[in-house]
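Structure first, then comments.
Then we have chain A:
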Amino acid sequence: MGLAGEVSNHTGGVSILVQGPEAEVEAFVRDLAAQAPPASRVDSVSAIAAPVEDRSGFAIVPSERTAQGVIRVSPDIAVCADCLAEMLDPLDRRHGHPFINCTNCGPRFTIVNGVPYDRPRTSMSPFPMCARCWAEYENVADRRFHAQPVACVECGPRLTYHPGPCDDPLGAARAELDGGRIVAIKGIGGFHLACDAYSAPAVARLRRRKGRELKPLAVMFASLAAARRYAHIPEDAARLLSGPQAPIVLLPRRGNGLTPGVAPDTDSIGVLLPYAPVHVLLFNGLITDALIMTSGNLADEPICTDNGEAIARLGSVADGFLLHDREIVTGCDDSVIRWTPSGPIFLRRSRGYVPYPIALPDSVEPILAVGGDLKNTFCLTRGQDAYASQHIGDLDDERVLGYFAQQVQHLQELVETEPVALACDLHPDYLSTRWAEGYATAKGLPLIRVQHHYAHAAAVVAEHGVREPVVAIIADGTGLGIDGAVWGCELLLVDGPRWRRLGHLQTIRLPGGDMAAREAWRPCFAWLNYALGDLDEDALPEHLRNRLVMWPVLLAAMTAGINSPIASSAGRLFDAVACLLGVAEGNAYEGQAPMRLEMSAEDSDYPLQWSIRDGDPLILDPQPALVGLLRGLEGGHSIASLAGAFHRSFAEALVGAAKRLCATHRLGTVVISGGAFQNARMLAGVSEGLKREGLTPLWPTQSPPGDGGLALGQAVAASWIRASLTG
Partner candidate 1 sequence: MCIAIPCRLVTVEDLWGEVEIGESRMKVRLDLLEEPVPGEWVLVHAGFAIERLDEDEALETLAFVREAARAALAAEGTGETDVDDGR
Partner candidate 2 sequence: MMDASALRDAGLGRTIAEDIARLSRQPLKLMEVCGSHSHTIARYGIRELLPPTIELVPGPGCPVCVAPQEEIDLAIDLARRPEVVVTTFGDLVRVPGTNGSMAEVRAEGGDVRIVLSPMDALETARREPERMVVFVAIGFETTAPGVAATLRAAADDGVTNLALLIAHKTMPAPMRALVAGGECGVQGFICPGHVSAIIGSEAYRFLADDYGVACAVAGFEPLDVLLAVRSLVIQHEAGKPTVDVEYARAVRPEGNQRALSVLLEVFEPVDARWRGLGQIPDSGLRLRAPYAEFDVESRLGIQRIPADPHPACRCGDILRGVLAPPKCPAFGRTCTPDHPLGPCMVSSEGACAAEWQYRP
């Protein structure tokens, strides 16, 4: 372009000094955003005039740490088409290089030790570039110009296979996979456990050994064309699957060509496309074109990232290990997105998205929110950026808690931010709460406790930049209410730091404590008892009658208030209906019964009504609907129709209640969130219903509606609360 100057990478971003003829300089500034490389994101360009100097040529000035600015460590980016072409070209010098990357693709977050982003501060530092790689790295015109993880087959990391010795690691892995055995594969964010998705025995063995008896398993297909045989994939979803984030996308299943053991409780299939070069090489020459790719861990432990650790921990599951020697600094699970008629919904925001921040409408203080105990993520805010962490997992054991603490530290280093306050859930027994209490005490920081459902609502308000009060419909399994009861289906008025409970699901006593979630007949009996006033054999459908013998014990416990908290839980109501209709017996894993209920539902006109009792709070009472379901069963209506009718009636009740509250409080916007809205039928039913009433529904599209999105909401709410206290 005939311009001279210099560019340097620093913690505030990229600083470019450019000089030359005016028109060219202006064109350069324009093109900076317009012609940015595909994987980059230019958030803003600010140009100021500088004195002309005597210079020629364009120089790269080494990075320096400068004062506080905006930090961007990029998320990991799926391998790009250009790199794939080179890797598959027998004449290219990177032919067959399983770690190929360039400025536009490759690992970032998972290999970074600290900022600014430079090779010495990544796990590529033990691999000094060979002369040819250096030449590309230094060449401004090359696609590998300053691509930090660049290497080649000569100087780069290597694949190995265990058990060894083995001189063809990929060939060994392929032979095991085609032979119906299980291989642990080290990828970008950690290890995967893989097996042939067509082989029923392989899948059954994987489930048994991993301890994942029934949860859906993600499937990586060799190509989009192969995936299309097994899933209905609309164009937008195809772009998401093939894009830089390469998440797992849950799509409607098509036909039954894969072994049914892949996802027994749902008619969706979790589709993944090869996103690391090693995946592409693996499929090249593999007979099967569909591999189960589940995270390399036992049950819900954190994902394995280290070779030795994997062999030790996964040795009882995997028959072989495809390893490499590029360290994974930070483990990061695949992201999971559910494709619904209402648009894509995050079930898990992780690889490909983290650590890119979620934009907040206003600048806030640095706050660390610790999230909840299930599907934990934490969140650190800084300015207008909310850095939500990758998926941590269920905080129910020491190992995960240790991982949590370590990641909190790591993110603070990457973002160069220490919080001035902490936020956590109201629940005193959450491990996250206890950790936050300890940390706050140790650091002398204030701790703000945020009610669970209010936090969910706050996340949506922040995401959409809403500045007026809203009605929020938050439905999930359980969250502690400010009255000490179990809340789970709440209508709130949210106005920044001020919020109020306007309505909720009829409360009942849920017998059995934790068992109420695992064994659906408990909430089922409790709800039927409420609906009918009494439980007797004739009222119950046949498949429940043999349980009736347990009822007196339950009733006694409920009456005495023993282990039977008062609850307004949507999740347990779904469980109860799933049990009543015979589609589930309980939750072998979180959400199983409602998932099965959703899977069995079809659109239905079968008449079911709820009753809405005005008052403060307003109560949504499913009693008439439950009676209607019993009648439907007696009358021989199909389960599919009854399940669909239940969803419809629940959605109608929520919409009706929201409409009344909006009218009373003269509001027009309704926020929808909570784990129950991972159910596409509910989300569509409520959002469409609200629109028909002239209201504006908003739901989370940047973070999960379930507890994976709790931390973001806690941070936002805490920032509002602190601002209101000081200001």
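Keep this in mind: contacts are C-beta pairs under 8 Å (C-beta built on N, C-alpha and C of every residue); 3 or more make two chains touch, one makes a residue touch a chain; residues count from 1.
On how the list was made: all candidates are chains of the complex that A comes from, given by their letters.
For clarity, every value in this text was computed on a predicted model and none was experimentally measured.
All listed chains 1 or 2 share the complex with chain A, though the touching one is 2. Within the complex, the chain A residues that touch candidate 2 are 196, 198-200, 228-230, 254-259, 287-290.
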